[in-house]
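Structure record follows, encoded as structure tokens.
With one protein chain held back, the other chains of the complex are shown just where they sit.
When the chains are written out, they are named A and B in that same order, and each has its own residue count from 1.
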Amino acid sequence: MGAGGARYLAGRLLTSLLIVFGAMLLLFALSALVPGDPAATLLGPQATPEFAARFVREMGLDRPLHERLWLFLSNVLTGNLGVDVLSGRPVAGLVLSVLPSTVILTFSAIGLAVLAGVPLGIFAATHRGSVADNVLAILSVAFIAVPSFVVAILLLLVFSLWLDWLPVLGGGDASDPIDQAKRLILPALALALGWIGFIARLVRSSMLEVMAEPYIRTARAYGLPERIVTYKYALKNACIPTLAILGLGIGRLLGGAVLVEIVFARPGLGRLIYDAISVRNFPVVQGSVLVVVVLFVVVNLLVDLSYAAIDPRLRDQGRGGAAR
Amino acid sequence: MKALRDAAAVLRAACRSFAGALGAVIVLLVMVAALFAPWVATHDPDALDILNRFAGPSAAHWLGTDHLGRDLYSRLVHGASVAMAVALSAIAIALVTGTTLGLLAAWLPPRGEAAVLILFDIVAAFPSLVLALAIVAVFGPSTLVVVVIVGLTLTPHFGRVARAQALALRSAPFLEAERILGASLGRILLRHVLPNILGPLIVLASMDIPVVIAIEAGLSFLGLGVRPPLASWGVLIQDGYQYLSDSWIPVLVSAGALAVATLGFTLFGEALRDAVDPRLGRDR
Partner (left out) sequence: MTTAIDRRRLLAGTAAFGLASGAGIDAARAQSAPRQNIAVRVERDPEVIDPGFRTGPHDGNIIRVVYQRLIKHRANSGETELDAAAEVTQVSPTLIEFRLKPGQMFTDGFGEMTAEDVKFSFERVGLEPAAGARPSPYRADWTGLERVEVTGQYTGRIVLSRPNAGLFGIALADVSGCIVSKRAVESRGVEHNIRPVGSGPYQLASLERQRGAVLRANPTYTGTRPAFAEVAVRFIPDHRATELALRAGELDFAILPPNVAEPLRNAQGLTVSERPGLQYIWLGMNMEKPPLNDIRVRQAIRLGLDVDQMLLAGYNGRAPRLNALIPAPIPGHWPDAPVYRRNVAEARRLLAEAGARNLRLKLLVLNQPAFQNMALVARALLQEIGVTVEVDARDGGGFWSAGRGDAGRDIEMYMTVFNGKLDPNFLMQWFVSSQIGAWNWQRFADPEFDRLFEQAAAELDPARRVQLAIEAQRLMDRSAAFVWLTNNVSFVAHRSWLRPASVPGWLDWQYDGFTAA
């Protein structure tokens, strides 16, 4: 990478920072607008007015807006995500305690999607026009089209209840990795199914496109075995768009994880945010959403950069990488 | 007239493949159910008959009744109108705001363009379900809120495509000629650019219908979407799930309807895209 590469890198970093900053403003605006207070929500009639007022004070909700904004921004800059008003403990610790479970779920889903989706895509591309290709095509669309929470409910019913094959709920015993792995299978599958169809189609169409390129035809003309042509040239190039999609996928999966975490009663960031919003625990909402946004931005930045490293032409097209 | 003939040709091309035809049939069925719900349905979807709850399928109730004794078939049919109403209005919002911002981005100086693009990125980076949860918390759950949330989250999608299409057009010779002739920017955008990029955007819109239906169902499943007593497929799935042990029919039928409808719209949207421009919005 020369000067162009450095400029590209700097530009992408700046955009990423701006995105995070914008998300912070949005987050702040939302918590300033949302009515309700955690004392009343959690304690119902047991919440005394003094106590509710105390919560409002502790969350800084009684201060002027600009002061609150400044406090929020400066706290985040010093790595302070705020204090959970209920337990009085730092939000950062809270987020860290549930983050692994969501990250594991997300990455296993993506892993599963790649493991199943890429071979299916290659198969479809190399058997273009066959019955299997047509069946796969419709199946892929079906996988994409059905929402993950519907898949989750159906999986839960079939595998856990009717067939009684797998343990169903929660994250499993923290000290027992095998138990945890078993409980990961169904949620990961529910989340991955759509992406399996997606990746399969993407790999198929990218490969077909690449295989029509002149240099592949040249390679064939030189008598290279078909297998090598397929796997070495075509697949490598087909990986590029797949990579870009994965960045988006990880970001979107975090969103999709909320519903799956709820259906399977799994601990995780999605659940934490859902519960925190429903009881109006604003510091927890702000802290954990910020972590999600930063994760999304970082993953996309990495994907964009590796994308650019694989194919330098893309740099000149500006922000082509993560564009949907 | 030419536009109509073009559209008819595109439709014919889209239905040529098996998948496209299957999609078209499903879309047609859903549309008929949605538009003529009061006639297609056999009962008032909100009429309670609490003493006749969980009745099995019969001549009077084709799919049986739910936990409040409402006719399940009629609720499914009316669910199609809810889904279509939400999907079409949300997409209309996304189409209008997205196209406006996208065109703006294409014609603004680089700095303005960057600002619009970053705005798109912020919305895209913000987890949409969290945005939905927060907005619902502010305004309370209602159909309108769902429509606005989904419209907002899809805006960047349309914006980016509109911008890319417009950029490709910007240096087209006929626009150059218009400009030399002194046409105003507004005239150029409205009369010349918009009609030329509208086709791809409408195809995109058709592909987003299943996405919207799924988001609405997800929100309603969480109790944050359309309000009872309105019959949305997400509400039906949630109700069915709650009363699963009393009867498995509601959850299976409503989840099935949702799955088939999203599948049909996806198949049809893709066939439409392939007929218009195979490269369009492929990477989503």
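By definition in this document, contacts are C-beta pairs under 8 Å (C-beta built on N, C-alpha and C of every residue); 3 or more make two chains touch, one makes a residue touch a chain.
Computed from a predicted structure; not experimentally measured.
J.: Please identify which residue in A:41, A:75, A:126 or A:306 touches the non-displayed chain.
T.: In the complete complex, the chain left out is touched by residue A:41.
J.: Write down which of B:82, B:136, B:189 or B:272 is the residue touching the left-out chain.
T.: B:136
J.: From the listed residues A:74, A:87 or A:218, report the one that touches the chain absent from this view.
T.: Within the whole complex, the residue contacting the unshown chain is A:87.
J.: With the missing chain put back, one of A:137, A:202 or A:279 would touch it. Which one?
T.: Within the whole complex, the residue contacting the unshown chain is A:279.
J.: Which of these, B:32, B:68 or B:276, touches the one chain of the complex that we don't see?
T.: Of all options in B:32, B:68 or B:276, contact with the hidden chain holds for B:68.
J.: Mind listing the subunit B residues that contact the chain we can't see here?
T.: Residues 46-48, 50-51, 53, 67-68, 136-137, 140-141, 223-224, 227-229, 238-239, 241-246 of subunit B touch the chain that is not shown.
J.: Tell me, which residues in subunit A touch the chain that this view leaves out?
T.: On the side of subunit A, residues 34-52, 54, 86-89, 94, 97-98, 101, 156, 160-161, 164, 167-171, 174, 262-265, 267-268, 271-272, 275, 277-280 touch the unshown chain.
In this text, only the chains that are shown with their structure count from here on.
J.: Name, in rising order, each residue of subunit B that touches subunit A in their complex.
T.: 18-19, 22, 114, 117-119, 121-122, 124-131, 133-135, 137-138, 156-157, 160, 164, 210, 214, 217-218, 221-222, 237, 241, 244, 251, 255, 258-259, 262-263, 265-267, 270, 281-284
J.: Would you mind writing out the residues of subunit A in touch with subunit B in their complex?
T.: 15, 18-20, 22-23, 26, 30-31, 33-36, 134, 137-138, 141-142, 144-147, 149-150, 153-154, 157, 202, 205, 241, 244-245, 248, 251, 254-256, 258-259, 262, 270, 273-274, 277-278, 280, 285, 289, 292-293, 296-297, 300, 319, 322-324
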